[in-house]
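This is the structure I have questions about; it appears just below.
Yeah, one chain of the complex is gone here, protein chain that is, but the others are all in their spots.
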Amino acid sequence: MITAGIDVGTRFLKIAIVEDSRLLGASCLEMNRQFKKVFNAGLDMAVDDAERQSGHRIKKRHIKKMMATGYGAHLVKKANRIVKESVCSALGAHALNPNIKTVINAGGFFIRVVTLGDNGLPKEEAINEKCAAGSGKFLEMIAGAIDMPFNQISFHAGRSESPFTLTNSCAVFAESDVISQLNAGCLPEDIIAGVIQSIVNKTITLLNSANAVSPVCVTGGLAEVSFYTSLLSEMTGHEIVIPDIHPQLLPAYGAALAARIKQNGTGSS
Amino acid sequence: MDGHELIFAGLDIGSLTAKAVLLENDIMIASAIIRVRPSALDSAKDVMNAVIMEKGLSEQDIACCCATGYGRLDIPFADLNMSEISCHGMGAFFTDNGIRTIIDIGGQDCKVIVVNEKGLIKDFIMNDKCAAGTGRSLEMLAKTLDVPLSSLGPLTLKSWRPIDITNKCSIFMELEVLDALYSGKKLTHIAAGLSDAVAKRVASLSASVQMENPVCVTGGVSKNKGVLKFLEKRMQRTFVVLPVDPQIAGALGAAVFAMRSFEKKEKEAFRK
Amino acid sequence: MNKTKKTLKPFELLNYHMDLKIDILQFLFKFPRFLNGFLFFLRPIYLKKETAWNKRFRWLFLVLGAGKADTLELKAMSHALYAVTDNFFEVKAAKKNREKIVWVEWILNPEICEAFDLVSFNPEVLNVFANSKGMEYPPMIIEAAENQGTPIENCSAQKLAVGSLILEQIPKPSLILGGSHPCDTSISIYQTLEYLTGAPSYIMDFPYWKDEDSYRYYEKNTWELLSFLKKETGKDVDWDKLKTLLDRVNQINNYLREICEMSRAKPCPSSNSLLALAWAIREVNLRSPHMLSMVKAMHQLVRKRYEKGEGVVKKEKLRILLWFPPIPFFFYYFKWMEENFGAVIVADFIGYVSTVHIDTSSKETMIRDLAISQMHLAMGRQCHGPMEFITDEMLKLIDEYEPDCMIFSGHNGCKHGWAGLKIIQDICRGKDLPVLYLNLDIMDKRHTSEEEIKKQTITFFKSHGWA
Partner (left out) sequence: MDFLDTIKEKASSDGNADLNAFSQRGKKIIGYFCSYFPEEIIHAAGMIPYRMRATGKSDTTKGDIFFSSLNCTFVRRCFDKALNQHFDFLDGIIFLNGCDHTRRLYDNWRHADIKPDFRYMFVAPHKIGRLAEERFSEEMVNLKTAVENAFDLVITDDALRRSIHLYNKKRQLIAALYRERLKESVPIKGSELLSIMLTITMMPVEDAISLLETVIEKIDGRKTHKEGDLRVFMGGGCVEEIAHLELIESVGASIVADNLCLGYRHADMLCDESMDPFLSLARRYLNHFSCPRMMNDFRRRLDFLHTVKKEAAIDAFIFEKLKFCDLWGGEMYLCRQESRKHNYPILLLERELYGGSTGQIRTRIQAFFEQVRNQSYTPSELVVSAGNNYKAVMGGITREEKDHS
C-alpha cells in the first residue's frame, strides 16, 4: 500500500511517498504564501520522483492515506490525520534503524528530543520552551551577523581554540553581545563555536530531561552541521547516528509510516 | 582661538551603523553614515574620514570630539564619551528646541527619553526584557515576509485589518507571521500586524515614563511610516518630524556635547 | 485591534454585574429549559471562536454550558450568580454608607468578617469575572498594572488585582487581610496593595509544614487577627453568627467532599467545572446562603447521575486529571473536551476538597478548626510547602480516580510549580501516565490563546489514538 507523509515545517514543505516501509520518492519545497500551490507542486514532484525511482506507474490516486505533521500540519486540508512530530520522528527512525533509542530533531525554532520505546513509538519527549536562544534559527542569525556562509560553519568552528561563552538568553540580545565581542577583537570562529556550544548545552538539557539513551539519531537542519553533532557526542558520550535518508525528510517519512500503521489497524498507542 | 571657527565632531558607533557629524558655529556642516567595520575603532576612523574628507579638513581641525554608541569606549581620539541616551536626546532637542520626548527605536534597543528645557535627560527608559520591538526584530520579520524593510511601511498603510500578533518574543513572532503567511492572509495585513506588534512593545515600554509633548521619533525604525502610524494611535499622540535625518541624531547630540564640554573647559581656563 | 482601545469607566466591571442584564439572566434562570434551548439555538454564532461582535456574551454563554447543561447545573449556576452579585451589592452599599470594607485575599476565607459583621471583598475577584464583559478586559487590566511598574513575571491573577485598583474597578479597602501564600507574587503584591491603598493590613503567615506546631502557629495568627479586627473596627466578635456560618460551611464542605467521592465512579458523574466554579464562588462570597444552595444543587445533580450509573457524557472515553489551575479565560475547556472527545476531567487541583470538619462546640475549637481548615483549602494547601504537598496529592488522585492521562496546565506565574516540573515528570513516568504539558498564563490569553490550547490538546489526544 502506498502512503504519503507531509511535514509542514516553518520554512520547507517535505513530502515522502512510502510503499510498505520503503521510501519511494520525496520532495522538499520552500514554503511561500500560496500554500495550496506549493503543496500540489510538492505532491506532484514526490509522485514523479516515486515513479522514477520505483520504475512502475504511480499516480496521486494510488496514495491511500496521507498524514500531516509539523508546525503547519493543520494547513493540509487533504490529510487524513495529523500526527505529532515526535511520533513521526520516532517511527521514521525506528524503521530505518531499529537500534535507535533517541531522536533529536533540531530544526529552525525548536529542538525536540524523543526517546523511543521498544515498539518504536515515542516514550518521552522534551522540547525547548518559549523564548529560547538555542535553536537553528539562532545559529543562522549569528552566522548572518558575522557574515559566515551557513555551510562553512563547521569548518570555521572547528578551528576555534577558545570558544566564546555566550551568556545572554535572548537571541536578539545575544546577537548584539556577539557584535560587541567582535568589535572587541573576538575571532568569528570562537563566536560561532560558542554559539554551537550553547545550542549543544540546550540539547544536553533536553536529552537529560527526556532520559535519553544511546544511540541517538540527529535529524533536522542542525544535523548537517557536523561540528554540532561531533560536539554533542563528545560532550554526552552518546553514539550519534545520522540516518540514511536526508535528515530533513525523516518526519515526513515517519508520517507516511504512521499512515500505514493506522490504516492496517495494527498501531497501538 | 585663531580667527576661523571651531569645528566639533560627534561619533555614534552603533551595532549596525556608524554615524559622524561635524558641527561648526551651531550648524551641521557634514554627516556620514556607514555600515560598521569589524572593529569599533575602524568604523570610527572610516566614518570620521568620510566627513572630514568631504569638507576638506584634517583631524587637527577638530577642536573636540565626543563618541557615543556601543563602541564609544574604544575610540582613543575621542575626547569624551557620553551615553547614547543623552546624545539622542540632545541631538533631537538641538534641531528643535521644543521637543521634550524622544522615542529612539534603534537596531538592538529602544529607548524613550524625556529631556528638560536644556536638552538634558530628565527621565528615560530602555528595553531590557528582550529585543522584541526593535529595528533588528523588524528587519528579521521583514526578511521572513520576503519584502524589503523599506516597503514594510507602505504595505502597512494599505491595510485595514491588521493581524493580531500576540507573542512577545521576536523569534516566536516569526512563527506567528509564518503561520499567517501560509494560511493565506494578505501581505498587507501581516505587515500591518508586525508594525502594530512593534508599536505595541514600544508603547508599553513608554508607559513607564511620563512623556511630555511634543514627541519625536528617531533611529532607523522612524523611517517606517507604518510603525509610526500605529505608534501614534497606541500612544494617542502626534509626532513632530525632525528637520534632519533621524538616524544621525545621536551623532549630532555627541557633537553638541563636544562643543559644550570644549566651551566649559575654555571658560575654566579663562577664569584661571 | 485596529480601533484604539476603549477605556474603562470606574467600577464599570463591577457595575456590569449589577445592571439590568443580570436581572434578565436571573429571570431566565427560572426557566432553565428555555434558557438551554436558547443557548443551544445560538451555538453556531459563538461556540467556535471569539469574534468582534460575539465577545460581549460569548464567555457567559460558554460558562452557562452552551445549551448542554443540565437543569440542575443551571440551578447551581443561578445560585452562584446570586452569591456573587449579593457580594457586589453589599460592597456597593457599604461604599455608599462609608462602612468599612475588608479586602480578603483569594485563599483566605472571609468567615472571620462574618463574625464582625464586616463587608468582605475579594480584590482578585475580577480575575475570573472580568472575562464576563468580554475577553479583552483582563489583558487590558494587566497591561495597566504592568505599565505602572508591576513586574511582568508576577502571577497574572495578582497583577489583575493591582490593575483593577489602578483603573478604579474595585472599591478601596479600609482594612486588608493578606496572606503569605501560595507564592512569592502574593507576598510581593500585598505589600504593593497596602502601599497603594494605605489601608492597615493584617498578614496571616502561612506556615511551611503541616504539623501540629504549624497548625498551632496558624491558629495563633487567627486569634491575633481577631484582636486586630477588634482594635481597628471597635466591634466585638459575634460568636453565634460565626457558629451559624461555620455550621453552614461544614455542610458545604460535606456536600463538596461527597461530590468528589462520587466522581471516582466510572463513568464519572460530575463535571469538575462545577467544582472549580464552587471553589471560585466560595472565595468570593462564602458567607452568602446561596453558596449552600449552589452546592446542594450540585450534589443533587451528581447524586442523581451517580445512582443511575450515568456519567457526565454518554460515553466516557477518557478520564483526565487536570493538574494546576483551570483556565478562566477558557472555562469552556472542560465542556469542550467532554463534548468533542468524551474526555472528562475527574479530578483537578482546585476542585478537590479536603478541608476538615469544624467543631463548633466552643470558641477555641471553632478558631482552631477554622485555621486548620483554611490550611487545607485548594492552592494554599499544595503550594506553600515542599513539593510533596503537590505530588502526594497528585499521586493520591491518580490512584483513586484512575485517570487515563493528565493535563498539566503550567501557569506562567507559578515559578515554584515550574521548578518542580522534573519531579512531576518523573512521577508520571513511573506511573506510565501520559501527560500533556501546557505552557500558558491562566488569566492572560495573550500568552497562549484558546486556539493554541485546543490545538495542543487535539494533537495530544490524536497522537495517543484517543480521538
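Letters A, B and C mark the chains in the order given here, with residues in each chain numbered from 1 onward.
In the analysis below, a contact is a pair of C-beta atoms (placed from the backbone, for glycine too) under 8 Å apart; a residue touches a chain by one contact, two chains touch by 3 or more.
These figures come from a predicted structure and were not determined experimentally.
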Visible chains in contact with the missing one: A, B, C
Absent-chain contact - pick from C:Pro151, C:Gly309 or C:Gly465: C:Pro151
Subunit C residues touching the omitted chain (full complex): 148-151, 153-155, 178, 180, 183-185, 187-192, 194-196, 201, 203, 205-209, 213, 217, 220-221, 224, 386-388, 412, 415-416, 418-423, 426
On subunit A, residues whose C-beta touches the chain left out of the figure: 129, 131-132, 165-169, 173, 176-177, 180, 198, 201-202, 204-205, 208-209
For subunit B, residues in touch with the removed chain: 16-17, 26-35, 46-47, 50-51, 54, 70, 82-86, 90, 93-97, 108-109, 116, 118-124, 126, 128-129, 139, 148-150, 220, 243-245, 247-248, 256, 260, 263-264
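We take it that only the chains that are shown with their structure count from here on.
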Category of the chain touch graph - line, ring, star, complete, other: complete
Residues within subunit A bordering two or more other chains: 130
Residue numbers of subunit C (touch at least two other chains): none
Touching residues (chain side subunit B, partner subunit A) in the complex: 15, 36, 38-40, 70-71, 74, 107-109, 130-132, 134, 136-137, 140, 146, 167-172, 174-175, 178-179, 181-184, 187
Residue ranges of subunit C touching subunit A (in the complex, touch as defined): 422, 425, 429, 439, 455, 458-460, 462-466
Subunit A to subunit B touching residues, read off their complex: 8, 10-11, 31-35, 71-72, 75, 109, 130-132, 135, 137-138, 141, 170-173, 175-176, 179-180, 182-185
